[in-house]
Every structure is written in structure tokens, then in C-alpha cells.
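A single protein chain has been omitted; all remaining protein chains appear in their positions.
Per-chain residue numbering starts at 1, and chain names A, B, C, D, E, F and G are given in the order in which the chains are listed.
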Amino acid sequence: MPVDDALQALRRQPFEELGFGKIDAHRRLRTDFPEVIFAAGKSDAHLMEIFSRIYEMDGEVLATRATEAQAGMICERFPQAVYDGISKVLRIERPDKVHKGKVAVVTAGTADVPVAEEAAQTAEFFGSSVDRVYDVGVSGLHRLLARLDIIQGANCVVTVAGMEGALASVVGGLVSRPVIAVPTSVGYGASMHGLSALLTMINSCANGIAVVNIDNGYGAGYQAHLINMMGLRDSENGNGAENEKNDSCH
Amino acid sequence: MPVDDALQALRRQPFEELGFGKIDAHRRLRTDFPEVIFAAGKSDAHLMEIFSRIYEMDGEVLATRATEAQAGMICERFPQAVYDGISKVLRIERPDKVHKGKVAVVTAGTADVPVAEEAAQTAEFFGSSVDRVYDVGVSGLHRLLARLDIIQGANCVVTVAGMEGALASVVGGLVSRPVIAVPTSVGYGASMHGLSALLTMINSCANGIAVVNIDNGYGAGYQAHLINMMGLRDSENGNGAENEKNDSCH
Amino acid sequence: MPVDDALQALRRQPFEELGFGKIDAHRRLRTDFPEVIFAAGKSDAHLMEIFSRIYEMDGEVLATRATEAQAGMICERFPQAVYDGISKVLRIERPDKVHKGKVAVVTAGTADVPVAEEAAQTAEFFGSSVDRVYDVGVSGLHRLLARLDIIQGANCVVTVAGMEGALASVVGGLVSRPVIAVPTSVGYGASMHGLSALLTMINSCANGIAVVNIDNGYGAGYQAHLINMMGLRDSENGNGAENEKNDSCH
Amino acid sequence: MPVDDALQALRRQPFEELGFGKIDAHRRLRTDFPEVIFAAGKSDAHLMEIFSRIYEMDGEVLATRATEAQAGMICERFPQAVYDGISKVLRIERPDKVHKGKVAVVTAGTADVPVAEEAAQTAEFFGSSVDRVYDVGVSGLHRLLARLDIIQGANCVVTVAGMEGALASVVGGLVSRPVIAVPTSVGYGASMHGLSALLTMINSCANGIAVVNIDNGYGAGYQAHLINMMGLRDSENGNGAENEKNDSCH
Amino acid sequence: MPVDDALQALRRQPFEELGFGKIDAHRRLRTDFPEVIFAAGKSDAHLMEIFSRIYEMDGEVLATRATEAQAGMICERFPQAVYDGISKVLRIERPDKVHKGKVAVVTAGTADVPVAEEAAQTAEFFGSSVDRVYDVGVSGLHRLLARLDIIQGANCVVTVAGMEGALASVVGGLVSRPVIAVPTSVGYGASMHGLSALLTMINSCANGIAVVNIDNGYGAGYQAHLINMMGLRDSENGNGAENEKNDSCH
Amino acid sequence: MPVDDALQALRRQPFEELGFGKIDAHRRLRTDFPEVIFAAGKSDAHLMEIFSRIYEMDGEVLATRATEAQAGMICERFPQAVYDGISKVLRIERPDKVHKGKVAVVTAGTADVPVAEEAAQTAEFFGSSVDRVYDVGVSGLHRLLARLDIIQGANCVVTVAGMEGALASVVGGLVSRPVIAVPTSVGYGASMHGLSALLTMINSCANGIAVVNIDNGYGAGYQAHLINMMGLRDSENGNGAENEKNDSCH
Amino acid sequence: MPVDDALQALRRQPFEELGFGKIDAHRRLRTDFPEVIFAAGKSDAHLMEIFSRIYEMDGEVLATRATEAQAGMICERFPQAVYDGISKVLRIERPDKVHKGKVAVVTAGTADVPVAEEAAQTAEFFGSSVDRVYDVGVSGLHRLLARLDIIQGANCVVTVAGMEGALASVVGGLVSRPVIAVPTSVGYGASMHGLSALLTMINSCANGIAVVNIDNGYGAGYQAHLINMMGLRDSENGNGAENEKNDSCH
Partner (left out) sequence: MPVDDALQALRRQPFEELGFGKIDAHRRLRTDFPEVIFAAGKSDAHLMEIFSRIYEMDGEVLATRATEAQAGMICERFPQAVYDGISKVLRIERPDKVHKGKVAVVTAGTADVPVAEEAAQTAEFFGSSVDRVYDVGVSGLHRLLARLDIIQGANCVVTVAGMEGALASVVGGLVSRPVIAVPTSVGYGASMHGLSALLTMINSCANGIAVVNIDNGYGAGYQAHLINMMGLRDSENGNGAENEKNDSCH
């Protein structure tokens, strides 16, 4: 009887009440994904408590959107923690991590790199191998074409672009694997803090593009990792070579 | 030298000039995906010409957003064509098609079914096996939970919802495979023809959700098929059983 | 003659002219509700004058959106005043206050707590008993289900959520008492400072949901208190046990 | 252990699979609310099947947004069904229904009456007594004041207004019971199909106002009935006489 | 021949080129209105130069949106200048100014006073007599009604309101002279920095209301003064007594 | 005591309850303005009843937004009624009406004429004399300049423009009397049904401009008539000759 | 003295008053551009009168947005008129017209062709030679690259695209002559009738792109013709060969 099965699944997921929030205590056993911390806006006390608890449970921690001050506080207590000031990613990673498969993270400009790094480091933290292809916006197409082999070789491509966000459509037309498009808030005036790029990507007439929130590098990295893992055996069989694309604008 | 390789890849993609448009003549050889027709707004003459050419090349055709009148015209000449008035999908499919893996297509209400069927039939046309779970909106959670095993058993879940679009977040919190969210134009007033549901889905704090355009069942079905194919061997190994999810709202 | 009655009602409501504003001098006699101060943007002199006058009249004061500096100023003169830095609520409460009935205040995440506390403390100030259920966002449904008895036991449920705001619909589907939904400005990118959550909640297809302004914890707490008071005798008769819900998405 | 209790509650809610949708089979036993049909966009076959099934289960049916053609079809088979062309409400009601308490439904203009009637007839169907006060927009305040006693005597007031929607704030300032505000799509130009009225109502600085979707008379009627039922005993004790209001704009 | 006349009119308007801008040198001779300075964003040097030149020409100066620092600089050189920190109006006025007719400036709350004062002081500077009626928002109607005689006695009423902006409609329904509505950026959340109040006012169904930009006290004061001057003789004949209003919502 | 006076004023305004609406029975005695009918969306029965009742009371009627069918119905019973198919104004006017003062109604293009005529005929119905200056959009400035004497001779100028709506600013810079700007829904694409023109006019940096709703010719005509009446004696004294303008962009 | 010169220029531009509009009688003598008619929404009588008058003056006429019915009426009287049902352009052209220089009109899809043809035929009518490159959207880059020589050989490129509008950025990155971007209303869902494409183009980080209104083929064709004429001699000198582009995304 399926209702019971569903309920069983739910019942297996305990959590720990911290008062101000709840931490999933048994997740690591059930899935491959340790809990991730969104540091922005968290008080020092709360961040330290959550960070410590997850470290105890999992032996590794990923926190995104950490300020320099937050990173300083954490690193004082956890000297093994690594902070990247560009992407604001703060993490303790297990030393023996193996990165598999291939995710490509592509940006239109250099200003999109912080979001791209959040995506790349998230995917790497979960165990994906990542290739970075930065500053290949569509207004200089030869830069993109010069890196096409890298992009076409990945199981999943994350395209990161602000302003008009056209990169996603062009990349979408050149690869046959799923493309995760991340609009960024890079731009000014009518870019409306990334809404314009979001609309561009949502309206893309290239096949195989799906979109996450503005500046949501984490979400794109997570989704790309999920897809990369699914394509793992597949790509080992050399299917990447067939990685060409449907060019009809549906 | 990579630029040359990229150029070679592009050079291998010829097309046929129809005057009013261009058809990709060699796609079938290169990829698994035949060209798909977006019938809306096409004149009868153009639709017939494109439909016939693709049928000659591929032996099968998928057209979306076909009106009843367009379907009538095509079916008169191609009696083997099948038209679904709900989803407005018109197709000729090869008789020997095998459907593999598993895509779940889930809707919040019955009014979302046309978009869901466009997604489901697209994925099926490309070769995916599809499970349909309809009318399980979040305001009656027990309906969704009663079908959870089907949803958690898929390699990719397409969630289709209009109005407030909350279904995507709830489904996203219950599965660990990628979720493709399709906002629909179902609703009235402040639903703004689907923009509200689109915003809901883009802002979802569940992990693993990416979004396509409002009512874009085709795009979701295409993306879901890509992911399903990648997960094929994976799921044969029973990984679906581990299909549980990160419940932390990042 | 009803016009006269209406006019009489209006005529009974005198006020005191402060020059820069007007204070209702006789309200306490007429209603159960003392006047409440919206501290944001008020000058120190004005805030002190209004706070003092209301304290003289009512013996208790509730001020919302008070900055730490404003609170410091008030507390120096009124040492009995209590300030909560999270919700920015500043108040002097009568010592003998009895809290009746039950309002549940539910949040999707920890970042929504400041708005939730404004709602909870407002309802408490007026005399409601409040249960807090925090960090039960829909992406981790088991956390919400684990607290369902508390939520279903209330006369009115205030749901507080930012980002996609899906919590309101799910809660709305699980209880049969009125739900007051408060969108918050928590989120980034396409959350547009809470507009996305507001749209989600307004479009909810669950029955019994009504919405207040973004971050308007006070308004939700006030409304919830009104409803809670109406349900007082009702719930004493144990009707809360029947507190189940219409699950049809109208 | 609360998780189990929650799950038990969910397990008690079976439904009937119709293929295109699901009907809640046991609702009447659990709650006071029969299932309601949103007729807009439903095919004749689906509407007839759902209508019939609910009639068999409950002995009464409420359908909203029914077209004249839909009503004709239903009335042919169910001659006891009553259709109101203004509000597009179609219903079979039990003959012995008793209406209790008091809900006031107030409109700004005559063009808002269809939405107001959807609200009023919904509340009446569920068992509330309703007073209608129509065409009392704020540009002619004496009309509103002449009906103030009716409005102040209700347990809950539904205010229905399009264009600038100012009525909700004025009514909100004159009563002390909860006000449910319904923006309507009445207006032109910058009314943007009701969005302007929705914004007005959401931003209201009167206390005790919560808002539902544009033209959502059903939602307002449902919510008003819930509140009215809670206030039933309360109003029998004459508390309505104290029904005055906090005039401070928080 | 009218084209020539028009051109003559234009030719009579010389100006003085300052390099960074242009000052109208002969305006005072042609009209009753001296040039007014919008101080916001002007450099100290430019502000001082423009201020001085206009003072030399006209013997009086009105500057709006002046910061405290700008005011300090000007007042050091022109000790006779008066600065109002609330409205940010900085001015030197001729000592013998006579104020005629009557403009009423009405606000919904105390937070709207800065914009109201910009309007009031602008109208006064040009020669109108102004009555101020502050903090009479529609959620406490008795405060407004208590001041109705002042409002109805004016040749033109400026209504200043943020949040939902309903005051304009109510005032518009109570007077028969033109109403100039000024939305303010007071509010939060869905007030969208005054856009909501602007939409409310533009959609008002009361007659005789026209709207200026958000926070544009200057524009409203200017327009009100123009209208007041036109009504001067009229009001001296006591027409104000007939100052009642069309209550039909057109 | 002013509250009583205000209440007296309100009490003097009786109305007649029609069930579906209310008609002001004594307005003509109190003000110069007969009640006006907004015909759009009214049922034939309601329109006929309201039209007849007002005709009985006032001996003249003004209805706006009347369809051809509505006009036909009315004209059959009231052969003296006049219908203008361009502006959709339907009216019975007293034969002895004298038009006084001067209102100028100016349009940018010929497509704006329907709205302009609604304004012009409204002002005329109330007793203003109106000059029409059509098709003088700012892209052909010589056309506007050739009619400048007419525009500058009016007590109030109504500018009617769609698309970019720049006409209001240019006219605002050429006259010193109040300008009422009416955005129209003329245009396509980014004109967004008049919102673009509305924003242009609201942001105008010319002095003395106030704005009404998109396509609201009636509102502009009403306001212009109010102002024109106030300027009546004034303009008889030849003040129109001084009708020049402040050219500083405040 | 420059003011006089300016006025002289304006004075030299007479027009003919038609009552409902104004026609420029001497334009042909002054400029190379005959007056153009925007037929949409014009009554038959007005269209015929304007069309005839311009034909008499200029011997040729260009009308855009003409319906089939309007075209039928005109063609009956002017058998030499030519109507293109795709672009809705109706024209009588002088037989001896010579087309000079080169404008390229490029579309993303076949659905953009009507707008593209309005642009192309406008430019041709004024005397430009036009190359059409249709259906070269960025999701199939090889189609665009295969036509690059045509695009790079033009003095001005008009890019016409709906949906996400990315074509403009890619073309902008491949040519060094000015690009006029025309967003079209082609698309659905979040394309918002062309607003999304408009935002994409306005935010383009490619150099040398400027944008006209949604679907404004006429405006783009006019602007492209102006630029093409300026480049006439230039391109005769073979400068087109150097037609390469700045690829830095500024």
C-alpha cells in the first residue's frame, strides 16, 4: 500500500531541534549529500553552532555566501577550513575526495565569475570534476568556439551570464547534454538586477535549457552534479563524442 | 588546435534552405533527436512542407501546438498520424519504439494536464518511459503522498503547476533526482498568466529544481528525456531505491 | 435612522492633536485595543512623546520596528520596557496579562523569524496564547508533519515565508481554521524583496488563506488575535479536534 | 510521538481516482465542508461526472464560475439546480439549510456585484447568514455611513472593490471584526486588471485587513464563513455592540 | 498669422548660458514665477552660482531637496536664508509677501509631512495661503471629518499619502474643488516605494482628482497655487460655501 | 464644533436605493453637476433605469463609454439623445446651455481623438467652451507651434497622448495655466496599453502638469471644467495674455 | 543669430489641415522622404483620403499595418497598389526606383518574418538595397555562420528576433557596422509579448546595437536606410571588407 510506504520514507527522516532551526541528523546515511549552510544573514552564534554540528556529523562542511568576517570566525576555530573570497564559499573538505565525470561551468564575462565559482565549488564539493571556461560571451564568438571541445565534453553545462544573458541560448545550441542556466545580477539600467537575464534564459528557444534563480550558483552546481553523476557510466563509454545538438528552434 | 576542431564540428552541420526557413538535413545521423515542429502560427503550406520533409528524412515526426484544423490537414495526407486534442501534439511514431528508464510527470490540478501531456508525449516520442501523476496539488497533500513511490522511482520528475506553483518545491523536497518545473498559465487575477507560478518555482528553496518557460511542456519533456537517458544504466542498478532527498533549505 | 447612529459612533471618537499627529485618547474605553506605535522613521522627540502619552493612558505600550537606538532611549526613561532585538518589538506590558486561546505562528526558515516574532508578540500583547513552529519549510516536509498537531490545534495559523512562499499553501491544506499568510522579504534575485512570495500566497489554491503585506508581522498578529478571540469559546468545546481540511483545490 | 499522529491524520483521507482528477470521498464525514467545483474550463463530461458524484455523496453541490452553457447542461439533468447568471454560481442546496451568524458583503460599485455575489452565495451555501451592502464606494461617503450599522454588526466583513480599491481601508477603519478584502478586475487603464486594487488593499494601513486574489469571491466567502462560525457564540452574547475600531494607522 | 506669433513668444525668452546649465534671465518680468532650484545632486559650486544669480535677479529664491550640508553652505553666505530640515526646503523670501486665497494640504500620516511641507511651502512662496491638515488617514475617518470645514473651504486641496493612498479618493468625494494627489514613498513591502499609492490615486473613481509624481510636493504645490490664484475672486464671493461634491463614482 | 458641521454636510446627501445601485436624488440642488453614467458593462435594464431617473431629475443626461447597441436602445426611447460614435458619449443636453471660459483639448495624433472627444464633450456638457487642437504631436513641432495661441489662450489645457506621451511636457513648457495630461492606450509593443505614456506624464519635469488615468477623458474634462470655471472672471480680465511659462525644469 | 534660423526652419514646414489630422504638403521638396501612413485603426474614409492626397503629392505611397480589407479598398481604386499579406505593407512605388547600398535584415525564426519584411520593404521603398537572411537563430549557429558574408557586407544590419532575442548580441559581435535590433512579440509565457526580447537587446553587451520598439519593423527600416545612405560612398570604396568587430564585451 503506497501511502504507508510514503509515510515510512518520511518517518525515517529525523532532525534535531536547535530552537532557532532544525538540523537533519541522519542525512549522510541516507543520501550522498551532506547538509549545506547558507551563511548570509546568519548570526555568528547560529553559524558556529550549525557549522560545528555538521562537521561533527559529516567530517566536512560546505557554507555559501559567507562574509569575510564569518569566514574569519570559522577559520579561527577550524584552521582546516578554506575560504574563497571571490565566491564567498567556505568549506572543510575531506582530504580523499575523488572528482568524477565532468561538469563545465561557462561565463559570459569576468564579472560573472563569483557566481560561477559558487556553482563550480559546489559541484566539486559533492564530487564532480569541473572544467571552467570563463569570459566567452557571445559578443566575441571566437572565444567560445575556441573552447567548444571542453564544453561539448561535459555531462552537464552550467552557463552563467548577466546583462542580456544570451550565452545560454548559444551554448544550448552547441551541446546535447542538459544546460543549467544561471542569470546573474551583473549589469546596470534595464538589467534590473538580473531579471532581464532571467527572462532571456527562460525564453530561450534552444532545447535542453532549464533555469535557476538569479545568482544561484549553488542551485546550479547541485543540479549539475546530480546530472553529472547520472551520466557517469554513460560518458565513460565515450558517448561524449556524439555530443552534438538539435539545432531546430522548436 | 581546438578552434579548428570547433569549426569542423560546425561545418558538419548542413541544412536545407526552404526560403521561409531552414531544415537540418543530416541531424538524425548525428544525434538521436529528429527535428521537432512548433506548429503554432505556421501557415498550412509551410506546415505541410516541413512535416513531409521531416517524415521523408526520419520516418517519424513530432509537432506540438497543432490546432485541430492543422491536425485535420495533416491526417488527411498522413492517415498514420495521431493527434491528441488535449495536448495539441500531432505525431507519426515508428511502430517499434521502445520506451526506457522512467520520467514522472506530475500536475497540481486537472487544468495543468494539457501542458503535462505535451511534456509526457515529447519524452515518450524521444524514447523515455513516462509515469503520469495528475491532480496532486499541495492543498491536499495526502494525494501526493499516496503516489510518492512512483515519483521517487523516476530518473527525472517534471512538475507542472499554475496558480501559486507550490508543487515544485514540495516535490523537490521529496526526491533526489533532478526536477524540471513547468509553470502553467492556469489561474486568474494575480497569477498573471503564469508569471506568478514562474517566480515561485525560480525562488524555490528546495534543491535540484530548474525551471522552463510558462506552458513549455515540450522543453521540459526534452530536458527530462536527456536526463532520463543519462540515468538509464544508473537506475538499472537500483539506485532509485536510494532516491531520497536533502531537506535543508539551502 | 441609521445615518445618525453612524455619525454618533464617529462622534464618540475624540483624539488629541499633537501638531505633528493625533492620538486617540479614549480608545481603551471603547475597545480592547490600546494604540500601537510604528516606530520606524519617527524622530526621538516624537517617539518619546507618543510613547509616554500612551503609557499614561493605557499603562502599557506596544511599539514595532524600533531600532536599537530608539529602544535605548525609551528604556532609559522606562526601565520596565522590554526590547527584542530580533523582532524589533519594544513594549511595556501589564504584569497580570492572561493569554487565551491559541494562535500558531509558523515559519519556512530561520530567516523568517524576525517577522514571525513581530506577529507572535503582537498577538501575545493583545492577549492571545501563541505557539511557535519555526523552520518547517516545504522542502523538508517531515519537519512540518512532525509539528502538525500544534498547527492543527490553533484557532488561527499565521504562516510566515519568503523566497517562494509555498508554505502557506501546504499549511492551508492541512488545517481548517483561517490561515493568515505573511510574505517576507527573505530571498534574493527573483524574490524581488518579497513580491514573489506575496504573489504565491495570493494565488494559493488552498482554501481559507488571506494575505497581508510583505514583512507585516504586526498586521498578521492583529488579525490572528481577532480571529483567535472569536474562536475562544468554540475551541474550549474541543472543536479543535475536528480541525481538518477541505482538500479540494477549488 | 507527533510524527505518527500527523501521518495518521493524513492516512484517514482517502480519495477516488477519476483518471483526469481525484475526488475526496469521505470529506463530509470529517469536516463540515462539501467539496466545491471550479467549473471554468472543465469539459462538459468532466463537469457532469464530478457534479454527479458530489451530489450522490453530499446531497448538495456548489459550483462556481459556471458558464450559461454549463449551467444549462447541469440543470437539464438536475432540475433542482439553481443558476445565478450574475455571479455564475450553480448549486443544489439542501432545503433545510439554516443560516447563522452574520457576514457583511460590501461593494464599492455595481460592477463589483458579480464577485460579491460569489462571496455571498458561497458563505450562504456553507451556512452563514449574509447581509449585502452594495454601491457604497468611498467617493460618496454618506452612502457607506448610512449602512454602517449593518457593516458593524457582522462577525466578518467582505469588502469587494476594483479600480483604486480604497473601500477596504475605510471599512477597515470602521469595524473591529476581521475584514477580508477582495480586489476585482473592474476598472481600466492603470487598474491593470485588478493589480492596482490588490496593491491598495495589501498596503492598507487599517488594522485587521487580509486580502485574497483578484475576483476571488469564493475564497473570501469561504474565509468569512470560517470566521463567522468562530464568532457565533460570541455574537450571540452581544459583543457586536462593542464592534468599534482601532483608528491608529499603525 | 499664428506661427509667427508663437515664434515671437519663444523669441522673447532669453536665457543665460552657465556652461553646465542655463538660467532664464527675464522670467520675472514675464511671469509671476521666479525660477526654482532642485538642489538634489547639484555640486556646491553649481548650487551657489545658481542660487546667487537668481537672488540677484529676483531678490528671493526657492530651493527644494536641499541637504543639511547644502543649506549650511548657503546660509553662511546668505544669513537671511531659511532652511526647514523636515521638508528640505531652503529659501529667501521677500519680507512683504502677502498670501492669498486658500490651499489645503492634507496628509494621511505623520510620515507624509515632509512631502506635504514641500507642497505647502512652495505654494506659500508663490503667494498662496495654506491650511495644513495632517494625520487624517482614512483608517480613522473621524479625524478627517473633524477637519472637513477647513478642507472644503479651500480653492484646491493637495492630498499627500503613501502606503495604499486611499485618502485622495475619500477627500475627492468630499470636496468640489480640484484635488491634486501626491503619492509618497512612505510604506514598505508591496508599497514599492510609492508605486502602489500612485496607482491607487490614478485609478481613483472620485471626480476631480489629478496626480503628480511620487514625493513631488513641489509639483503639487505649484499646481495648487495656479488653481488657487484662478479661484481667488471666485472664493471671495463665497462660492466655497457651495463646495460640495458629485458623489457618483463615474 | 466642526465635527458636527461635517456630519451635517454628510447627512444632507440622501440617495435613492435601486437595489443594484444608488442614485443621488438631490445633487442638482446642491451642486452644478448632474450625475454622470459610466455605461460600459451596464446591463440594458440597469442603464435604461438609471438614464431615465436622471433625466427625470435633471432634464439632461451624460453617459460615457456607451456602445452603439446601448445608444440605439436609449435613442429609441429618448429621440432627443445624441450619440457620438467616436467618443462613445451619449447625451441629452438642455437646449439653452451657454459655454463659458475656455478649455483647450490637444492631441498628439488622430488615434487619440476618441479620448479627447470624451474630455471635450464632458467639459462642454458641464458648461465650458472648448477649443480642439488635434494631431500636433511633438515629432512635428511646427504643427504645435502654429496653434500655440489657441493653447495659450485657455484657462486649462487637456493634453491627450499615447505612445511616448511627450506632448504633455512640451505643452506644459509653453503655457502657464494648469495642464491635465491624459495618457491613452494608443500604441503597441512597449507602450503597454498606455502605461508608458502614463509614466512619461507623471515624470514630466515641466511645471503645472497633473495626470489622470489612461483613456480617462471624462476625468480630464471634469477637472478641466472645474479649473476653467475658477478662471472665468480671471480670464475676462485679460490675464490670458500673460499666459507664459516657467521654463526651468525644476 | 541662431534662434531666428531655427524658427525659419520651422516656418518653412507648412501642412494641410484635414480636420481629423494634418498632412505635410511640402515635404518631398525638402527631404527625400515621402510621408508614410500607419494604417492600423484608421477608418476607411480617413485612410482613403490620406492615401489619395499623398499619392497626388508624391506619386508614390507607403502604408504599413494595413489589413486585408483596407488593402482591398485601396487596390480597387489604385490598381497599381501592391499589398503584401505577410508584412501588411501596402504601397505604390515609382517604377524607376533604384536601390543603393546594402541593408541586411536578419531574423531568428520564421515567425519573425512579418516584422522583418516591414523593415525590408520600408528600406527598399526609401531606396535601399536589402539582403534577407531568415531563420538563423542562435540555437543553430552554423546557419548564421553560413550567411556571415552577406551580413558583414551590409552598411547596416537589422536583426529581428522574439522569444529571448539573443540574435542581436551574436550579430552585434560579428559585424562592425551599426546594428538596429527589433524585438518581436513572437513567443509565449514569459516572453511577455516581446518585452523579454526588448530587455535582452537593450542589455546587450555587444557594441554598436541600438533598439526600436517591439514589432517596429518600420522604424528599423527607416533608421537602417538613413545609415545605409550615409555609408554609400564608403562602401563603394570596399570598406565592407574591413567589416570586423570589437569583440570585447565592454
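Quick notes
Heads up, the rule we're going with is that a contact is a pair of C-beta atoms (placed from the backbone, for glycine too) under 8 Å apart; a residue touches a chain by one contact, two chains touch by 3 or more.
From a predicted model like this one, the values you see are computed outputs, not experimental measurements.
When you scan F:Ile74, F:Leu90, F:Val158 or F:Ala206 for touch with the missing chain, the hit is F:Ala206. For the options F:Glu35, F:Glu164 or F:Asp215, the residue in contact with the chain missing from this view is F:Glu164. For subunit E, the residues touching the absent chain in the complete assembly are 10-11, 13, 15, 20-22, 24, 40-42, 46, 183, 185, 193-195, 198, 213-216. Residue positions on subunit G in contact with the hidden chain: 2-3, 5-7, 9-10, 13, 15, 23-24, 27, 30-31, 33, 35-36, 38, 64, 142, 145-150, 152, 155, 176-178, 180, 198, 202-203, 207-213, 218-220, 222-223, 226-227, 229-234, 242, 244-250, in rising order. Contact between subunit A and the absent chain runs through residues 109-111, 113, 134-136, 140-143, 145-146, 188-192.
One rule holds for everything that comes next: only the chains that are shown with their structure count from here on.
The contact pattern of A-C recurs in C-E, the pair among C-E, A-B or E-F where over half of the contact pairs coincide by residue number. At the interface between subunit A and subunit B, two copies of one sequence, more than half of the residue numbers in use appear on both sides, so the contact is built from largely the same positions. For the pair subunit A and subunit G, the distance between mean C-alpha positions equals 43 Å.
For subunit G, the set of residues touching two or more other chains reads 10-11, 109, 140-143, 189-192, 195.
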